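Have a look at this one before I ask anything.
The complex is shown incomplete by one protein chain, all other protein chains being positioned as in the whole.
By written order: A and B. Residues from 1 in each chain.
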Amino acid sequence: MPKDHGIGASQKRREDVRFLTGAGQYTDDINTYGQTYCVFLRSDVAHGTINSLDTSDAEAMPGVVRIFTGKDFEGIGGLPCGWQVTDKHGEPMKEPAHPVLAQGKVRHVGDPIAAVVAESLEEARNAAEAIVYDIAELPAVVDMKAALEAGAAKVHDDLSDNLCYDWQFGSDQAAIDEAFSSAAHVTTLELVNNRLVANPMEPRVALGEYNRANDESTLYTTSQNPHVIRLLMGAFVLGIPEHKLRVVAPDVGGGFGTKIFHYAEEAFVTFASRQINRPVKWTSTRSEAFMSDAHGRDHVTKIELALDADNNFIGLRTDTLANMGAYLSTFSSSVPTWLHGTLMAGNYKTPAIQVNVKAVFTNTVPVDAYRGAGRPEATFQLERLVDKAARELGVDPIALRRQNFIDSFPYATPVAVEYDTGDYTATMDKLEEMIDREGFAARRKESEAKGKLRGLGINCYIEACGIAPSNLVGQLGARAGLYDAATVRVNATGSISVMVGAHSHGQGHETAFPQVVAEMLGIDESMIDIVHGDSSKIPFGMGTYGSRSLAVCGSAMVRATEKIINKAKKIAGHLLEASDADIELKDGQFTVAGTDKSVAWGDVTLAAYVPHNYPLEDIEPGLEETAFYDPANFTYPSGAYACELELDPETGRVTIERFAAADDFGNVVNPMIVEGQVHGGLAQGIGQALLENCVYDENGQLLSASYMDYAMPRAEDVPFYMVDHSCATPCTHNPLGVKGCGEAGAIGSPPAVVNAVIDALHSGGYTHVEHIDMPVSPHRVWKAMQG
Amino acid sequence: MYSFEIESPTSVADAVAALGKEEAQALGGGQTLIPSLKARLAAPSVLVSLKNIDEIKGVSVDGGTITIGGGTTHATVAAEVGGAYPALADLAVNIGDPAVRNRGTIGGSLANNDPSACYPAAALASGATIVTNTREIAADDYFEGMFTTALEEGEIVTAVRFPVPEAAAYIKFEQPASRFALVGVFVAKYADGVRVAVTGASEDGVFRWSEAETALTSKFSADALDGLSLSGDGMISDLHGSGDYRAHLIAVLTKRAVKAAA
Partner (left out) sequence: MTKVTMTVNGKAVSKEVSGNTLMTEFLRDELHLTGTHVGCDTSQCGACVIHVDGKSVKACTMFAAEAEGASVATIEGMANADGSLSVIQQAFQDHHGLQCGFCTPGMVMTAAALLKENPKPSEHEVRDYLEGNICRCTGYHNIVKAILAASGQDVSGIAAE
């Protein structure tokens, strides 16, 4: 019988009711008294010097309240980067200024030049069009290799070149050289991890409001982490102390990473609302989102694998160029380094690994974390490479993987992380069971009878979630701690509000988090509400990204609930005239062990708030506890994925027929939600593999600037997925034994798709095709087939 | 959007009069026009909605001819011409998405003549007649290149007359983002010959592939096309496919259309 209550139950989501009835409250649904509307004038060239900027005609237009330019932000901080990477020579990365509004130069199409604040959106748009400016266009730096060549135009004049950092990590040179010189076989692959646009369906919105009475600013924003925005914007950009700054992220329509970062528009509306003493609202259009939301991925990599005569992996070496775009977005620098290099061991016991990453400035939109952030890039390289190695060696790709699996834990990789637990053989066994590999040959025959090719691609993945502990990430350059916090507020009648630092924007925290507390206390979930997304209501929090919410914030919630239980037992002991050590809590009832003497949860909570019969000399009244939790390590979800597809050799079109995912997420609180997270990740991974591509031309013009040219996966593009998370090896270092499930689907799926495409082509005799870069579009397949 | 007024006449005559005003523009279903107005790519002073003009709506079948009012939505075409001209219904039911099909009209599509739209292929392959408030224009004379037609300022497509073919099929290969045709091929077989019209591919907009027509007129079979190919020169080349790829697809899709029609 599946559980219907507590941890492990697929409870229906309580938040759904408001979303299904149109009652959700997203940032754009909020309007305030006296509100003004803001429109940004954005650069239409990739790189240029602003020779002149004249707002006088525009200022005189109807409805205009005020027009702001870079001049208004002179002396005000720029947008900070939250992670300082140290390069291989011990030098800090280059960190150019990132102004709120352009200061003399524009560096990508979409870079904000000026902002019009007006009584209506239409009037703001009209005035923005009337601003007179002259930009002298400079040569645009778009291609990363060209950007690093001597004499290339510089994105930032004050830097020596376009190299942000040259980072090296992993085994020492001698160990790598030894591995490659002694190798019986070396497989090499050059590949691109395509630039993506996160595209949460809700475009970004920011609404700034200033209360002159108490000098307090409020920012309503589409953020995954309102406290982080409060910290970054308050401390680094605008100089507003935390107690005078409230950041609210109400219902947020998806994030996928791109709503982690602190953006210029947030700082602008907060600043402008103080200047004009009226609320200022900005709502992004989708077209604007394409040129102002941080993009994802965009790596170019050469990767080499050394194998011994028995096909054991003995060395791995990578060289990656990582695009930073024009400025360093909040966590951009950490993505190709600590979120990518540390995962290059994958599921394999390769003893020597060296990762080289050059981060490059270009005249493109800043690039930062997108679902998976660094880990999809690592997985894609490695799992494409292993597949290619198997093909070159003429061995079964699953067998080659199995042979090299890490099989004892904990396992310290040559790239600095220690996997606490996992069972890669188990997930691969499960995958093979799910995909009916024996039946594949028959299915391929059927496809061939229709003139189609059929391919099967498999791969493994490992990821690291809940990045921590803070003292370690601090050494690695993080400028923040990566703990989280929760307050459990038990009310007099026994109902509970849990204030959490995690932010739910689709993940179902409002349903899943109460399941944990309900299980611990033995009370019904309906008595427990989660409060999130408002810095004035929550003690602190680092937000939701990197599949961290349950592993980190959930653990804080467990710790706070444990404190509640300890105190409640003391109260119960007093009421029952017994020692608190003898009190047991079960099903919401406090019982003296071995007796039938008991008091109910509600009696204890009432006593805490009406302390007439209460040990006031020993404990305070009330029942509210806060805990901060800083994990001892990352968590390491892992799994094995398979994609089976049909390829039309006449057109090059690929159709996914079956997709299977066997994941190890450790313990699972709400299986329904976990499966939903995997489904969503798979569609994004399949989208990256087959459809999505953010393309600039050589002048830095964005060619894929709307849904007319950026192909979003639709219902027709994907099948029903087979997902399984039964191979669970619980995390050993957090109290729930959970690992995180939000990104796995997007990390594990792209190589499975491309491996399957190559398999299909080889089955049709197109054996010259060793690799096709993503997205594997019909055109690219056809071109590859032409040779 | 820039500001403008909307007028909603109920007769073609009133619409024509309204379109005589300075900077007036006709509004059909709006599925292409409204997004371009949002992007401020057009600045009409008056939009003349054709939605309330009943005389340009509806489908009628008369012997071997189907007449479709210019204001007829794709959804209505999909629902009502299936019996008489299945290939045309099949084309209509695959335009855009259901919500777009409920607003977009055949007249709007033909007046806009997007190089990747479907209806131009049907009209050209069928040798249709585009009927306006002032005249009748043969499809062969109507399409004049990307977004360009024989229509004069203020001229309204009131109906389209399709001679019903003996056999026909439309095969669309979708551009993955917009879901417009990367290439679409309409093959229609008439007693006096086969017509093949291609959309999505050429920099000159919809066109007839005459070599294929000749081959198929002498033998209406996919293998009649063996060895026929088009050059990629003059074909659209963009991030979704090169001119050569589009040329290749035309040959593939034409064969498929013939098979589907036969």
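Keep this in mind: a residue touches a chain if its C-beta (ideal position, glycine included) is under 8 Å from a C-beta of that chain, and two chains touch if they have at least 3 such contacts.
Since the model is a prediction, treat every value here as computed from it, not as a measurement.
> Among A:Ala58, A:Leu79, A:Leu550 or A:Ile673, single out the residue that touches the unshown chain.
Only one listed residue reaches the unshown chain, and that is A:Ile673.
> Among A:Ile176, A:Leu400 or A:Leu682, which one is in touch with the chain left out?
A:Leu682
> If the hidden chain were put back, which of A:Asp72, A:Glu95, A:Asp251 or A:Asp664 would touch it?
A:Asp251
> Pick from A:Ala23, A:Ala399 or A:Ala593: which residue touches the chain that isn't shown?
Residue touching the chain left out of view: A:Ala23.
> For the chain that got dropped from the picture, name the residues of chain A it touches.
Residues of chain A in contact with the hidden chain: 12-13, 15-26, 28-29, 122, 199-203, 251-254, 256, 285-287, 505-508, 672-673, 675-676, 679-684, 706-708, 712-716, 718-724, 745.
> If you put the missing chain back, which residues of chain B would it touch?
Where chain B meets the chain not shown: residues 1-6, 8, 27, 30-31, 34-35, 37-39, 46-47, 49, 51, 75, 96-100, 102-103, 178-179.
Quick note on the criterion: only the chains that are shown with their structure count from here on.
> So the centre of each chain is just the mean of its C-alpha atoms; given that, what is the distance between chain A and chain B in Å?
43
> Over in the complex, which chain A residues touch chain B? Could you list them?
Going by the criterion above, the answer is residues 122, 125, 129, 287, 650-651, 653, 690-691, 693, 695, 703-704, 707-712, 777-779, 782-783.
> Write out the stretch or stretches of chain B touching chain A in their complex.
Touch list, chain B to chain A: 1, 3, 39-40, 173, 176-178, 238-242, 245, 248-249, 252.
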